[in-house]
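Note that this complex is displayed minus one protein chain, with the remaining chains in position.
When the chains are written out, they are named A and B in that same order, and each has its own residue count from 1.
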Amino acid sequence: MSADNDTKELGHEEFDPIGTLVLIGIYFLILVGMWIFTYFIEFLGNGPTVIG
Amino acid sequence: MNIHTYEKIWLIGALALIVGFIATVTYGAAGAGVAMVDASGGTIDANAVTDDEDFGEPRVEQVGENEYDVYVIAQQFIFRPDTIVVPANSTVTFHVTSIDVIHGFQVVGTNVNTMVVPGQVAEITVEFDEPKEYGILCNEYCGQGHHDMEGKLNVVPEDEYGGESE
Partner (left out) sequence: MSAELEGEELFLDRFPKEARIVRASLWSAFIALGIGGLGGLIQALHRTNYLRFIESADYYTVLTLHGVLLAISFTIFFLVGLFTWAVTRSLDRPVEDIRFTWAWYLTMVAGTALAGIAILGGFVDSIPISADVLFTFYAPLQAHPMFYAGLAVFIIGTWMAGLDWFRSWWNWRAENPNERIPLQTFMVLMTMLMWYISTIGVAISVLVFLLPWSLGLIEQVNPLLTRTLFWYFGHPVVYFWLMPAYLLWYTVMPSISGGRLFSDPLARVVFVLFLLLSTPVGIHHQYLDPGIAEGFKFIAMTNTMFLLLPSLLTAFTVVASMEHGARQNGGEGYLSWLGALPWRDPAFTGMALAGLMFAAGGFSGMVNAGMNINYLIHNSLWVPGHFHLTVGTAVALTFMAGTYWILPQLTRRRVYSRTIALFQVILWFIGMTLMSNAMHRAGLIGMPRRTAEPQYDGFAFDAGFSTVAELDFQIAIGGTLLFISLVLFLGNVIVSLFEGPMETSVDASLSDPLSGPEDSPKVLDNLWLWTAIAVVLVVLAYSLPIAAIVSDGGLFGPGTGTYPAWLLGVIP
């Protein structure tokens, strides 16, 4: 859009979304950690719980 | 179809998360023994609850050595009994129904939480180990006085329990 000195065109073959992979990898780790915490500590630690 | 390698990696990661979530919940059910509210409480004629042999008199009743049944009626805007007393080290089955609209029955600070639907009996079994005083609140909007709807659940030391229900 804006004419910038650094502007270039990246075609399909030339672009690997490594930055996206890094971000989504971080997100993955956050999700796993938050899930384990929320399930095993917040939930199972919030007893008594319905068992029947 | 052309999927970039990185997105394939993420697809596998996403599916692993999904399977992991399902597996955790399954562990909770099969391993930790958490059971869902279901249809085992049966249905009831919501217009004739007071004639029912169990709900006619909402109360705590001992049914085994450390086993208790509690019959609870939820209505606009109270629980009956409004104070439930059970001893520690007991297994308590709550039977909860409504005579008017949908309510919620939640023992605050615990996972004891169920919907209360007129015409249905919510049956949930819980083990109480330690003595403690809990609040009960209605967490499903039930009308103008919904925010005033509360009760108590007192788990008393065994030697203090005298069979009283309110």
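Assume contacts are C-beta pairs under 8 Å (C-beta built on N, C-alpha and C of every residue); 3 or more make two chains touch, one makes a residue touch a chain.
Owing to the predicted nature of the structure, the values given are computational and were not obtained by experimental measurement.
Chain B residues in contact with the hidden partner, per the touch definition given at the top, are 1-4, 6-7, 10-11, 14-15, 17-18, 21-22, 24-25, 28-29, 34-39, 41-47, 75-78, 98-102, 104, 106, 108-109, 111-123, 133-135, 137-148, 150-152. Touching the omitted chain from chain A are residues 1-2, 4-12, 15, 17-20, 22-24, 27, 30-31, 34-35, 38-39, 42-43, 46, 49-50.
In the analysis below, only the chains that are shown with their structure count from here on.
In this assembly, the C-alpha centroid of chain A lies 34 Å from the C-alpha centroid of chain B.
Those residues of chain B whose C-beta lies close enough to touch chain A in the complex are 4, 6-7, 9-10, 13, 17, 20-21, 24, 28, 32-37, 93, 107, 109-114, 124-129.
Against chain B, in their complex, chain A makes its touches with residues 16-18, 20-21, 24-25, 28, 31-32, 35, 39, 43-44, 46-52.
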